[in-house]
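After the structure tokens below, expect a handful of questions from me.
For this depiction, one protein chain was excluded, whereas all remaining protein chains were kept in their positions.
Up next is subunit A:
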């Protein structure tokens, strides 16, 4: 039987202290959640921080870069600007440059994108039958970036067991450790 000495503190706790340990864990998770939702509200984007997943925008953005997005209604989308968009039915956001725009008088636009480092435009990536993207597909525009940090996120997604192990250990530590 393992010597579970590290649980000694927990075993000596009364109901209220145990309750506080769980609440403490809950508050740490809630704080992270609230900061994320707060950023969503502030920037207007449903995913205010994204990681560049491929090298299709080199040399501007490399795989693993962290991008900070805003999605204000007033920002016009113009040819040559970089947008982050999601293709209907897919979860992964894509960071590419706008190539062509068709604009109606009332401001509705349809646009075509292409990665700087790709040889063809993105029509191959769009939904079958879809030839243009619209404003509703846009997640946001990049306003700032931090290089390399996103590699951790990519690693965690490529090795989900590693991610669960790290989260489990962190959670256990918070629950067992007294302030």
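Here is the rule we use: contacts are C-beta pairs under 8 Å (C-beta built on N, C-alpha and C of every residue); 3 or more make two chains touch, one makes a residue touch a chain; residues count from 1.
Throughout what follows, contacts and distances are computed from a predicted model.
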| item | value |
| --- | --- |
| Undepicted complex member, UniProt protein name, chosen from "Pleckstrin homology domain-containing family J member 1", "Signal peptidase complex subunit 2", "SERTA domain-containing protein" or "Proteasome subunit alpha type" | "Signal peptidase complex subunit 2" |
| Hidden-chain contact residue, picked from the options A:78, A:102, A:131 or A:178 | A:178 |
| Touching residues on subunit A - with respect to the absent chain | 8-9, 11-12, 16, 19-20, 23-24, 26-27, 29-31, 33-34, 37-38, 40-41, 46, 178-179 |
